[in-house]
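Note that this complex is displayed minus one protein chain, with the remaining chains in position.
Each chain gets a letter, A and B, in the order it is written, and its residues are counted from 1.
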Amino acid sequence: MIHLLEDTINGVLMGSIYGLAALGLTLIFGVLKVINFAHGSLLMVGMYAAYWAVLLTGVHPYLALVFVLPLMFAFGYLLQAVVIQPIFKAEREVREPITVIIVTTGVWYILDNLALLVFGPQYRNIQDNPLRGRMIEAGEMLISVPKLWGFCAAVATAALIWLFLQKTRMGRAVRATSLDRDAASLQGINPYKIYNIAFGLGTAVAGVAGVALVPFYNIFPTVGVLFDIKCFIIVVLGGLGSIGGALLGGMIIGVIESVGPQFMTATWTEAIVYGLFLGFLFLRPSGLFGVKYDW
Amino acid sequence: MNASTVTRQPASGRPVLLRWAPLLLLLAFAFALPLVVRSATYLHILILLLLYAYLTTSWNLVGGFAGVLPLGHAAFVGIGAYTSTVLSLQYGLSPWIGMILGGMISTIVGVLIGLPTFKMRGAYFALATIAFAEGLRVMVENLDRLGPFRLNGPRGLQIPPLEVGFGRLMFAEKEPYYYIILTMLVLAVGITWAVSRSKLGYCLAAGGEEPEAAQSLGINVARLKLIAMAISSFLTSLAGTFWAQFTLYIHPKSVMSLDISFEIAFIALIGGRGSIAGPLLGALLLRPVSDFSRIHFGDTLPGLHLVIFGVVLILVMLYQPRGLQEPLTRLYRRGMQRLFGTGEGG
Partner (left out) sequence: MRLLELHRVSKHFGGIRAVEDFSLEVQAGEIVGLIGPNGAGKSTLFNCVAGVFPPTSGEIVFQGKRIEGRKPWELCRLGIARTFQIVKPFASRTVLYNVTVGAFATTSRLAEAERRALAVLRTLHMEEKAHVRAANLTIADRKRLEIARALATRPRLLLLDEVMAGLRPTEVDEMVEVIRRLRDSGITFFVIEHIMRAVMALSDRIAVLHFGHKIAEGLPAEVARDDRVIKAYLGEDYGAA
């Protein structure tokens, strides 16, 4: 029983980090209305960036954020401005520019395989860092410290994004663009600039997730694929475009993955997660929160 | 004036034979190739090229004509490979029969994926196909048996080369494999050609481009997409059986990995989705890159060809969104015009 509780808590914590990763995806979708298939690869880039920052400078893993955050924002901003934007402009009249999905898939493949070329296939992790394997004892339960911090980061990031969208001028422009691109541009908002910013922010959030993962997670070139598919599942569970939904969806996946192995093999739980996803697609495609878009 | 003279313009001045001559020549060349290429390595590479041309042509029926983006076709390859292999290992069933049965299972599965997702945004379909293919791979990796059927989990299945012969779809040399996959490709291209000139093809293209307008013209778009998906998953599945019989060893990663799904989609997109020549051209251009990079840089620069694919894909999407077949067809037509001096444009 106590194990079940322990697993549930650790599952919620780990799941919130999944949710944090999915947050970036849902943010980009909310504004651009396309699913960024390269999102997991961006997370992978964030993880490598954090890894090398820590390894080369020897700072505390979480301090890598100072370096990773602006780097990832700039990377996402440029990626949208240089690679994706021309397609948006060319297909302005298309309701759902499927070409954008294709291009982000291309980015996914380029990034993953570049990582393989540059860093090699081996698993890396930061061996001697103050967080690795740290546990808090709560009664008989052991709670992972880096996951706990990841949970805090997820909640804080979600809150900050919410504040940004609600309270700042720029945030309102982002929301306006998200609601109606054409109306927003009539108000003097340059929608393409907003797209750049939203993409930059989404990528930066993936960077935060990367930093949160690095102290305890293995880093390898295809780590993004794992998260990519999890993020897709999470945003469909939580409802595409919903911030709270991303966190909650992440936690659900986290709990299934962490409690599941008590009853079956770990890989079976993975299959169950996929099954859940397909089930949602069939029965409730708008997700838990029922965010209604025009599909 | 007769209506069909306007539309088909039977090559003003150019005899019908000449119109089909390049195609027939190409076909004759393809069938004669093994007489010249005696090296098993090169034949192997050619077989892979044809296999991917076949897979991509099958993909194109739904990914090209129906205007959606399937990214999990490896699932059907896997279903085809596993169905025929399990049935032949355990029950001695001819792989040819297993091939058809696998195709039928794939058809059902393909329709089940399309059923909820074709009514939604295209991204949902793309997501569902990825998730299904990955889910299936993970499941097979974890199953030693599925009911009475032995799957062997991640270790996969080995096909002992006991009985050689056409009935067992197993040969000592590579040539028979070459001719079988070439025939399959010709059939798949034929089906695509027939579809593109049929009500189904016209209505699919219409539904892919402007679903609302298509519906107002009496087209049940979601239903047609399901039909396209059914044909596509059936054909794709046949290649799985072929692949299993060619390599005589299958495991989840070799027949169901995401890389296969993506390579198929990339070849189609770069060559030109929705056209008949696109998948063939794509395979012709990209497969050699794959093989060359794997042979020469496989150890030093793994994944190089996939980086190249990605870059080429993005460039093509930016500058030739209808794929490389478009400028090349234009070039070909101009060349034919100069050669034969006919004024045909259509």
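A few comments on the model shown:
The rule is simple: a residue touches a chain if its C-beta (ideal position, glycine included) is under 8 Å from a C-beta of that chain, and two chains touch if they have at least 3 such contacts.
Just so we're clear, the structure is a prediction, and the values are computed from it rather than from any experiment.
Every shown chain touched by the omitted chain in the complete complex is listed here: B. Interface note: of B:Ile113, B:Ile159 or B:Cys203, the residue touching the hidden chain in the full complex is B:Cys203. Within the whole complex, the absent chain has one touching residue among B:Asp144, B:Glu212 or B:Asp259, and that is B:Glu212.
Although one chain is not displayed, subunit B still touches it through residues 3-4, 6-7, 197-199, 202-203, 205-206, 209-210, 212-221, 322, 345-346.
Please note the rule applied: only the chains that are shown with their structure count from here on.
Our note on geometry: subunit A versus subunit B, Cα centroid distance of 33 Å, whole angstroms. By the touch criterion stated above, subunit A contacts subunit B in their complex at residues 34-35, 37, 83, 86-87, 90, 96, 98-99, 101-103, 105-110, 112-114, 116-117, 121, 221, 225, 229, 232-233, 236, 265, 267-268, 270-271, 274-275, 277-278, 281-282, 285, 293, 295.
Listed in rising order, the residues of subunit B touching subunit A in the complex are 67-69, 71, 115-117, 119-124, 126-128, 130-132, 134-135, 138-139, 141-142, 258, 262, 265-266, 269, 301-304, 306-307, 309-311, 313-314, 317-318, 321.
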